[in-house]
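Chains shown are a subset, placed as in the full complex.
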Amino acid sequence: MRVVISIGGSVLAPELDARRVEAHAAAIESLAREGCELGTVVGGGGVAREYIDAARGLGANEVQLDQIGIDVTRINARLLIAALGAGVNPAPAHSYEDAGEAIRRGDISVMGGVVPGQTTDAVAAALAEYVDADLLVYATSVDGVYSADPRSDDSAEKFEELTPEELVKVIAPMSTDAGSSAPVDLLAAKLIERAGMRTIVLDGTEPQRLERAVLRGDHEGTDIVP
Amino acid sequence: MRVVISIGGSVLAPELDARRVEAHAAAIESLAREGCELGTVVGGGGVAREYIDAARGLGANEVQLDQIGIDVTRINARLLIAALGAGVNPAPAHSYEDAGEAIRRGDISVMGGVVPGQTTDAVAAALAEYVDADLLVYATSVDGVYSADPRSDDSAEKFEELTPEELVKVIAPMSTDAGSSAPVDLLAAKLIERAGMRTIVLDGTEPQRLERAVLRGDHEGTDIVP
């Protein structure tokens, strides 16, 4: 089973903490032991936010801010690589081809962002497409896809299951609002739609749940089923 | 005045025709003579569509199809470069940094796609952000942004002016439909929104109109005004 896992920055590194990274590595390694082929995409987290705030204060434009964010995701990738040890490709992948090549050789691949204007959510979806993954998992700071922002709207309901087309329709209006809290960004949703990719959006703050979700489909999040 | 011009594939190369490419080059050169600093992003057109159809028939996945599309846009970039002659950077830029560097040195830069999952529409918006352009122009096969698809909906009305936020709201629902004919894709619209980028969407099939539009703001298309 080939799986691509997106670990949001707010989940992997809200602030730097070796133990949290270790817990995520442990979850990934247990999947590898079960025979999964694994590609991982990590976000920027707290350090990215601090750097971006500083750079914005210095007059950087949005693309320059994206580049700084990408650089931080790649350092986070190095942290996860250090924690994963022997079965991982030791260099963070900078392109889908590099990541795909590592996975074909039997390594776990870890990557961060690729290019300005594309979030790591979208990178994960594109990587899943590129390696013809059986499953794409978003480990995020919310526990699924909601009909509205659960932090501000009490009537927000979590979806148990959506088609990719429904996912796009749910996400699209959220992502046109400022301060959107869509758990997966719209470009990612559209890539999921075009690839018809089986996807799970779940709460990533307890990494040990990952194994159950991937191997047995047992989780509290949202299933995207084409 | 720094301008980024996106020339859609259906406008530059619906099929290969040296004279059409020459007309676009002439329009760009007249802007350069007027003192504009210019970045250009070109699409894939008919050849890209044919290659993508063939590759899909052979089982390529969507990211592989995107890569083929990117390769074709870069050949189209070589055509436009050949037509532009002396003042152009002779190598198609593969990244925003390369394109920005060429523009800083006083060259016209020509690029195609950058990475799977990102259209040349989005590349043009990101390049405009990166080089802090004063204006972004989409030369497309329709003559502006409509409230609906003018080819199928008689009640569709063309907008003379939109804010970037309005642009996103107009484009978002279109881009969730299959067979969408949004003149600019949603990721591009969202990049325009985050950068607050002054943008024009116009009919690119008559390149000689470009100069009037850029220099005097005189055109039949849609103005996006932050």
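Residue numbering begins at 1 within each chain, and the chains themselves are lettered A and B in the order written.
As a convention for this text, contacts are C-beta pairs under 8 Å (C-beta built on N, C-alpha and C of every residue); 3 or more make two chains touch, one makes a residue touch a chain.
All of these numbers come straight from a predicted model, not from anything done at the bench.
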TODO: Because only 2 copies sit in place here, please give the count for the whole complex.
DONE: 6
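Please note the rule applied: only the chains that are shown with their structure count from here on.
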- [ ] Return the distance between the CA-based centres of chain A and chain B, expressed in whole Å.
- [x] 29
Task: Contact footprint of chain A on chain B as seen in their complex - done: 61-64, 95-96, 114-118, 122-123, 125-126, 129-130, 132, 165, 168-169, 172-173, 175-176, 186-187, 190-191, 194-195
